[in-house]
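Only a single protein chain was left out; the remaining protein chains are all shown in position.
As written, the chain order gives the labels A, B and C, with residue 1 at the start of each chain.
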Amino acid sequence: MNLSQIDFLAAAAAATAVMMCGITGIQTQFRFLALQTALFSGICLLEGFSSHGQHMAQFIILAAVVLIVKAAGIPLFLMWAANKMSIIRDKGNTASPPVTLIMAFGAIAAGYFLIPQFAVYSAGNPVSAGMAVALLFIGMIFMVTRRLAISQVTGFLIIENGIFLYGLTQAKGMPHLVEMAVVFEALIAVLIAGLVILRINRNFEHIDVTQMRGLRH
Amino acid sequence: MSLFNQFNEVNEAGFWILTAFVLWMVVFATGLINKKHTGYFFPAVTITGCLALIAGILFSGKSTVNILVPLPFFLGEAGFDFTIDPLSKWFLAIIAITGIPITLFAPGYLHHLRNRTFPGFIWAGFSMLLLSMCGVVMSSNAIAFIVFWEMMALSSFSLVASDNEQRETRRASFIYLGATRIGTGFLMAGFLWAHSITGSWSFSAWGITGAAAIGPSILILIGLATKAGCWPFHLWLPIAHPAAPAPVSAIMSGVMIKTAIYTITRLFITGSHIEFKWLGIVLIVFGAISAFWGVIFALLQHDLKRLLAYHSVENIGIILMGLGVSATGAANNIPLLTQMGLAAALFHTLNHAIFKSLLFLGAGVIDARTHLRDIEKMGGLIHKMPWTAAAFTAGSAAICALPPLNGFASEWILYQSFFKLALNGPTAATRLTGVFLMAVLALIGALAIACFVKAVSVAFLGLPRTDNARRAREGTPQMTAAQVFLAVLCVVSGLGVPVLLNPLSQITAMTGTGSMIGNIWTIPVGILTIILLTTVAAIAIWMKKLSMKNPVKSYITWECGFGDLSPKTQYTATSFAQPISSIFGNIYRYALEVTTHGRQSRHFPETVEAETRYEAYLETKLYEPFLNWIKKFSGILLMKLQAGSIHQYLIYMAIALIILIRIGVVK
Amino acid sequence: MKNIFPLIFTVVNLLIIPLLLTGVIRKVKALMQNRIGAPVLQPFYDVAKFLSKSETISKNTSWVFTAAPIIGLSVAFLAGALFPWSGSFLPGKFAAASNIFLLIYLLALGKFFSMLAAMDTGSAFGGLGASREATISMMVEPIVITGLGALCLNAGTPNLQSAFAGNINPIIAGLTGTALIIASLAELSRIPVDDPTTHLELTMVHEAMILENSGRNLALIEYTTAIRSCIFYGLTTQVFFHMLPFTHSMNPILQYAAGIAGVLLFGCAVAFAEGILVKLKWRNVPNFLTFGTVLSLLAALIAVTQR
Partner (left out) sequence: MSKLAFLFLIPVIISITGLIPQSARWLPKFSAILMIFQLPLVFGICSPVFSGVEVGSGDFVMDGIGAAFTIITTIIAAAALIQGSMTLPAERLADEHKMSDRHFCLFYTLAGLFICTMYAVPLTKHLGYMWILIEGTTLLSAPLIDYHRSKSSLEATWKYLILCSVGIAFALFGTLLIFASQHNTGAANSLVISQMLENAKNMDPRLLRLGFVFCLLGYGTKSGIFPLHNWLPDAHSEAPSAVSALLSGALLNCALVAVWRLSQLVTAAGQGEIVRQLLIPAGGITVIAASLMLISQHDLKRMLAYSSVEHTGLLTIAIGIGSGQLFMLHAFNHSIVKAALFLMAGNLLYTNGTKTINKLSGLLKSKPVWGILLAAAAFAIAGSPPFGTFISEWLLLKNIFSAGETFAALCVLIGLTITFIAISTHTGRVIFGKAQEPKRSAPVLKWAFVPMILIIVSFIAGISVNPSVMNLLTYLAKR
């Protein structure tokens, strides 16, 4: 049952996202992120198999690109940046990590139960779709509850992953050129964001976005 | 080439009017470029424009002229289309004949502002104001109307703000701009509504009757009332007019606010484009309140220009009463009443334009020569500036509707129409309204007399109260000429009523029943004036003769034996107005506060200060709290929403998502 | 000839009756106070004496001060000639001029200048008088307009001559007449609004205004005041006459005679009233005048419902 394998991997990815919500260590977060993204490259391969060899080559290329760029490249870059700024922990902003964890679980539940009702077409795959949307939610929660600029990038990447998951499992036949471009777009975004974070660290001597409130009204 | 050909089809009248437009545009452009020029170029060209306008009016005769400005000039769904019918001509004439003396007056006045303003800019704004006012009263469709209406507002705003180094002036100009824009907002809403009912932008195609007319009518009327300065939308008027340079106040108060009167007439009365059952009573009620409100607040003012501005509120109220009577007549099918009310209102519009410009010019001379606007600091100016004093007194007599001047002529016709209403009104309530209006107008007339006696006597008579007043001197000959010209116009239009009834009857014929006002003027005012003047002359000569025998002795004013009086002992404007003001004290919480200074202040005060205060409830209890509330709300909105926290912004995004899904997807 | 007669009559009236009225009032008042009083013709002697004296004018004044009494007298003369206070009817074109609105504004014209003149001297008394005069006229004018308006409404024309030529509802006439009495007391500065004989500055109105005038000027002003009294009393008398249904069908000569007699009688009545009444506090004047307003409004109400 390939489909259930995809569901399993999707659920696993969502679970990593939930775990990330509870983790305060920056480096551990990135490792989880890498793991999560690696799972997607697995999903990508499985999708390729399930398409009965029609676009096998394209799926393999996509899986490889995801693995290299998103699962390896981006986390490594972020780890390097975090190291450079000697950032170790993000303790969270309004909600403490345990609360966030519970919220993330809620997002998973919501994704599982609610999403299939209106975000899936008839022949679609409800579980993966739910997990994809759950990732979207978790990414938002992550961004809203974290304090550091670099965590927001992480949150953004979780959202991006959710969308990617949805695209893989639901939007079948999506031109791979587009998917590829999306991946590279993410890479560029992270690179630019990373550079900006580095400059923020240099200028502000911190990367705490809750304290970046000079521009208001 | 085609453009030329299309203009060629317009007849002579159109040619002259377009010439005026072009001349004013030349002044506008030159003024912007040559901002420091103070020579005779600007006034000369502007006056030539006014003369061209008069030529256009005269050439058009009784015919209605249509001017269609050719493509590519166009405004989306309607063109710059002008219709010049008797009503337009009446208002064009008002613009031209007040424009000429004001233009003549302006250089002398602007000279004293030369260090604080750019004369070129003022001329640019002034010519644009003239142009846009002409545009307003000629536009035959709503879009062109709004365009000119807004240009009028903007140009007058720029003029109000011309002396913008003063903080007060800036504040006044912003208040003016805000008020006028709110009015335009209402007007736009009304026009759009009327358009959605009729499907046309052309005024002549707007035939709205019945319940459908109520909504657009109310919106349009509020918009116009704001421009006209009708209670309770008059707030901006006494603030903006004093801030503007005197020629500008003169044209704004004399002519600009009348464009609203024009529009009411155009839309609601002539031709009955919009029929609205309660129009008459609405106009009457608001007119009466404005008239009373204006004059009673004018009594409280010491600032000469503010006082005059409040009198504009009063006179707009009087005009609106006339229009209200006219509308009542139309609603009850009494054509003579319709025409009399309309004729009175329009005639008073002309007259008010004349004497109000005259009075503002007088205030301008004083301002230019003494740098004073507070009448409490003036006094005795009649000895230093006799011409101004005489002209101002004539203007005051005219605005107080004293015979034989023009104010009397129009108010008399107005009284006649009230009487007609009281006589022929359909119901007892309507008839009683007629009587009531007579009483109100009499009360207002008496209050106006009180107010102008105060203004004239405190400013011009008695002894000078300050050094500035002592050093006063007469304005330049042009300034004097402008005032004398207007003063003569006051007399001429007061005596020449039968002649003026010709164009008026052309307008009243537009109400659809043929003109009936040919012989409403029954007073032989010419003969009576001659008799009066003869009597005056006879008595004067007799007095002169008697004084040959027993010459006049000159001595100090009686002082109860204390020696010559100091100017301080004169009656002040505040004291003069105090009895009347305290009678109506409930309207504005009038209070006299006496403070004494000194050690044993109770019995042996060193100085005693008495000051009257008033609080205008409309401003302090309604407008100010409302504006403050909006400001506060805006501040809170900004402070809370735009707090700088990126987390917050992300949460908005989530909330927006939920709302959008709720509206768009979940049924 | 028929047209000339009323004109001559009016002019003669205006030359004789006003000062006579003043004399009568003074005489009656004196009798009320158990004095013999000055002769009835004393006002004529006074005016003649004033005219022959030289006058003193404050050095602060301008042409307004000199012109105001002249204008005031001319206006009063014109008003007196135009309005049917003695029952005399003017001919032709002039008949149209006896319009109630013109009346009010003609009188206002005179007042306007007299107030200006009062302020011209720079004396505080002048200002005080002018201010009070303005206040009173503010309250009086609506009374007069509404009252006479109601009357004219009943007759169907704003023209007093035509109105007095026909029948008038006696109730309206009575109400209007009473309102006019109240108005005239205030307008002419009589007790209880003002005491014309007092010279206590703080209470006087009209006298304060003319404090600076002397000699010829004073003569003109005294005469003007007398004419104004005549106009008011005359109009009031005419209004009351119309309560009686037969008056307007009388012989014209008899009408004139009755009119003149009415004015003089009215003067006596005023003098009598002044003998027994006291002056009101200045602050209570508005209350007093409100009675007039209400009476004339009542008249107007009846008039509009009657139509």
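Simple rule for what comes next: a residue touches a chain if its C-beta (ideal position, glycine included) is under 8 Å from a C-beta of that chain, and two chains touch if they have at least 3 such contacts.
Everything quoted here is computed from the prediction, not taken from an experiment.
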Query raised in the report: Considering the complete complex, which visible chains touch the unshown chain?
Result: A, B
Query - Omitted-chain contact residue, chosen from B:18, B:154, B:214 or B:428 - result: B:154
Report summary line: Contacts from subunit A to the absent chain lie at residues 118-124, 136, 140, 143, 149, 152, 156, 159-160, 162-163, 166-167, 170-175, 177-178, 181-182, 185, 188-189, 192-193, 196-197, 199-200, 203-204, 209, 212, 214-215, 217
Report summary line: On subunit B, the omitted chain is touched by residues 32, 35, 71-77, 79-80, 118, 121, 143, 146-148, 150-151, 154, 158, 161, 164-165, 170, 173-174, 177-178, 181-182, 184-185, 188-189, 192-193, 195-196, 630-631, 633-635, 637-638, 641-642, 646, 649-650, 652-653, 655-657, 660-661, 663-665
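We take it that only the chains that are shown with their structure count from here on.
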Query - Gap in Å, rounded to a whole number, between the CA centres of subunit C and subunit B - result: 36
Report task. Could you tell me the distance, in whole angstrom, between the mean C-alpha positions of subunit A and subunit C? Result -> 100
Query raised in the report: For subunit B, what residues touch not just one other chain but two or more?
Result: none
**Report entry** For subunit C, residues contacting two or more additional chains
**Finding:** none
Report summary line: Note: in the complex, subunit B contacts subunit A through residues 638-639, 642-647, 650-651, 653-654, 665-666
**Report entry** Residues of subunit B defined as touching subunit C within the complex
**Finding:** 379-380, 382-383, 389, 393, 397, 400-403, 408, 411-412, 415-416, 419, 422-423, 425, 428, 431-432, 434-436, 438-443, 445-447, 449-450, 452-454, 456-458, 461-463, 522-524, 527-528, 531-532, 535-536, 539-540, 543, 546-547, 549-559, 565, 567, 569-572, 575-580, 583
**Report entry** Parts of subunit C lying in touch with subunit B, wherever the complex brings them together
**Finding:** 51-60, 62, 64, 66-67, 70-71, 73-75, 77-78, 82, 93-94, 96-97, 99, 101-102, 104-106, 108-109, 111-112, 115-116, 119-128, 130-132, 134-135, 137-142, 144-146, 149-150, 152-153, 156, 158, 211-212, 215-216, 220, 282, 286, 297, 300-301, 303-305, 307
